[in-house]
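The full complex has more chains than appear here; those shown keep their coordinates.
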């Protein structure tokens, strides 16, 4: 069985509702709960790299994600990431030329804590693509997968589309 | 983009709770709602072949599923199916030698109508595998994929495992 490392970076995926302030914030990642709910039996190692909104991710943060992907002993890597700058981080990972590694970035449009989240669908999708795609950097959203340099997020529709 | 046909056959995936009788039953498939929730943008054609518990699926029913897979113009096919006899139907599909077609069977341990269902995870997984696996018949459950003749459902644990 493929060993997979999941690098958690936050994003909408993991936002919570703070009932005292009425704001969305980050507490702990929901990925373990999502894996349990999916009855996932893959060999997954989870690593929380950071818990932030991807709009607040700067070059240093992005370099840190690249560093953690480089350090991964697993050659199959899923990165959970905010959708707003997911493509940018995919580019940073591709520039790092982590040869022999298959890296799939995914996220969610609606927090998992909401009943209507797409997160569980996307996580199932990303974990599947990462097992079978050749080495490279990909974005998996909306049931599709794209090469890192052939995708953009359409900010009008919220959908990832090929370019 | 790969065109995908989803053949719906029922199974736990699609069971509903009948509040008058207190029993589980089938009404309509939840797959369209699940695709919406997953913000799925794949080219999916949905076909409801039957809506039954897979324990009640007999040879005639199984032949009917094979027939619908054979008739499919799409070469990528996902079959939603009860878990109890999923492997048996995978075998029937393999015996039919539908050359050039990638067929992925998936299902759920808990009905989608329950909050805690694994269905959305499995659907995201199956739709992803079907796009990238070579022609053949597979079972996708628990985040994994198996060749049709190399898997069984462990009835003690409810987990699909390689044989």
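Letters A and B mark the chains as written, and numbering starts fresh at 1 in each.
In this text, a residue touches a chain if its C-beta (ideal position, glycine included) is under 8 Å from a C-beta of that chain, and two chains touch if they have at least 3 such contacts.
Remember, predicted model here, so these are calculated numbers, not experimental data.
Trainee: Assuming the 2 chains shown are copies of one sequence, what number of copies does the full assembly in this structure comprise?
Mentor: Taking the entire complex into account, the copy number is 4.
One rule holds for everything that comes next: only the chains that are shown with their structure count from here on.
Trainee: Quick one: how far do you have to rotate subunit A to sit on subunit B, C-alpha fit, nearest 5 degrees?
Mentor: 180
Trainee: Provide the C-alpha centroid distance between subunit A and subunit B, rounded to the nearest whole angstrom.
Mentor: 26
Trainee: What residues on subunit B touch subunit A, complex-wise?
Mentor: Counting only subunit B, the residues touching subunit A are 1, 34-35, 37-42, 109, 115-118, 120-129, 131-133, 140-145, 158-161.
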